[in-house]
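Of the protein chains in this complex, one is absent; all others appear in place.
Think of it as A and B in the order they're written, each chain with its own count starting at 1.
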Amino acid sequence: MSAGSNGRAPTAVVTGAAGWLGQNLVRALAPERERVRCLVHGADDAPLLEVVGPSIEVVVGDVRDPATADRLFDGVRAPAVFHAAAVIHPESTVRELFDVNVGGTDLMLDRARRADAARFVHVSSNSPFGTNATPTDRFTEDSPYDPYLEYGRSKLEAEEFVQRAHERGDVETVIVRAPWFYGPYQPARQTQFFAAVRRGRFPLVGDGSQQRSMVFTGNLVDGLLRAEATAAAAGRAYWIADAEPYELRAILAGVRTALEAEGLAVSERRLRLPALAATVAEGVDRVLQGRGRYVQPVHVLGELGHTIACDISRARAELGYEPATGLVEGMRASVRWCLERGEQL
Amino acid sequence: MLRFEREVVRSLVTSPDAHVRAEVEHYVDGALRAMPEYLRGGLVAESVTLGAWAGIRGARKPTEPEALARLLGAWEESPLGVLCMYVRLFRSLVLFAECELAPAPAS
Partner (left out) sequence: MTTIDTDVLVIGSGAGGAVTAFLLAQGGRDVTVVEEGPWIDPDAMEPFSLEEMVAKYRHRPAAALGSPTIAYAEGRCVGGSTEINSGLYHRLPGYLAEAWRDEFDIDEFGPDALDAYAKRIEAELAVSRLPGAPPPSSALLERGATKLGWRAVEFARVFRYDTAGRGVKQTMTRTLVPRAVDAGATVVPNCRVLRVLRRDGRAIGARCRRTEDGRVEDLDIRADHVFVCGGAIQTPAILHRSGVRGRVGAGLKVHPMIKIAARFPHPVDHGGVPMQVITEFGPNLSIGGSASRRGQVAMALAESSPDFEEALADWEHVSVYYAAIRTEGAGRVIGVPGLRAPVVTYRLTEADLSRLARGLVHLGEALLAAGATELYPSVRGGPVVRRPEGLVDWWSSVTRSRANLMTVHLTSTVRMGQARSRTGTDSFGRVWGVRNLRVNDASLLPDAPGVNPQGAIMALAARNCEQFLSEA
């Protein structure tokens, strides 16, 4: 597919380029585009992207910073913007969630408008929609907002900014809502998750029948590129995920299968926690976040009791999206990536 | 107005004109009287405490006005919000009043 055909802009701007999604996305864009302008937060991240190819141009800076935004879009005309920069797990206070997820989105939309962006593809989340009422309930694009705590509120407000920018005619936008990722370039917390499952230390909460949608990074990248290229997607939102949600117990079993298939011994131990543990953790999380504080393990445990599952019918119908990779295959790719980098699992 | 509060105001006023100084003091006095009781009560408690502390530090000797000025300057830079806001409140009232009551210097 040559650059410029099928609605794909010759220049792409990617925020959060050094992140989990970003690294996968940039590697898909680099061979096909004349220029891929990448925003990374730290100077240490720049080499990670520069190695990808000659079309890569790295800008180091803060996504909330007007001067950085000016440099990011300097000399760029009619780009496709992929806005993936966000904070999911802040260091200790929830303030960062709003500064980056809302403030950063606001700034990127403004500069995209000024650069006459061809399209702004916004990476969103399940969090603005909360949790499903029952294990068989699925989020669709028409589901009402019901934000899960402060991250949910921040991503909700970001979506509202994106939609308003489109409605006002500032810039053409598409929102892509992605659930829990898995895939190469995973951060430390995902590696710790694999390690904990391997040692039998990751808890199965309740009976594990709660459903979780996940998305392999390769599938998500494919969805994002289709969101960019499909004319009729303008102004709309799409859930992009693996074909079906998985039961939590199936996710843990899938990780174990992948680890073994890649030659790693897996513990027989199984840690179980009653559903009540997650309920209590969620209550504590609510109180902490109400006071502006964020404690990651408490948040993660609180979420584990819930069903968070979406329906990808609209993406299939309108974008021609088909998830190519399934759970075990994707987990194996992740494990291989870790082992290639010498990560301790 | 408490005695210490008056000393603070006199320390912060920059104008040498006696009439302006008196007017500024009168304005701040009125502003403090007009404060809601719960805020005035808190401020009184601070003034009593800080006044005593300033006295212990030797910053309230009428013969050494610079001592109080230095102490107030230090409080204004303090990371302790209570100290900084105390001085800032009086600074704000005095600044505003001086600007309004003293003619602007010819530029």
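Simple rule for what comes next: contacts are C-beta pairs under 8 Å (C-beta built on N, C-alpha and C of every residue); 3 or more make two chains touch, one makes a residue touch a chain.
It should be emphasised that the depicted structure is a prediction, and the values quoted were computed from it without experimental measurement.
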Residue, one of A:L29, A:V59, A:V102 or A:M214, that touches the chain absent here: A:V102
Interface residues of subunit A (partner: the chain not displayed): 62, 64-68, 70, 93-95, 97-99, 102-103, 106, 110, 113-114, 150, 153-154, 157, 292
Those residues of subunit B which, in the complete complex, touch the missing chain: 27, 30-31, 34-39, 73, 76-77, 81, 84, 88, 91-93, 95-101, 104-105, 107
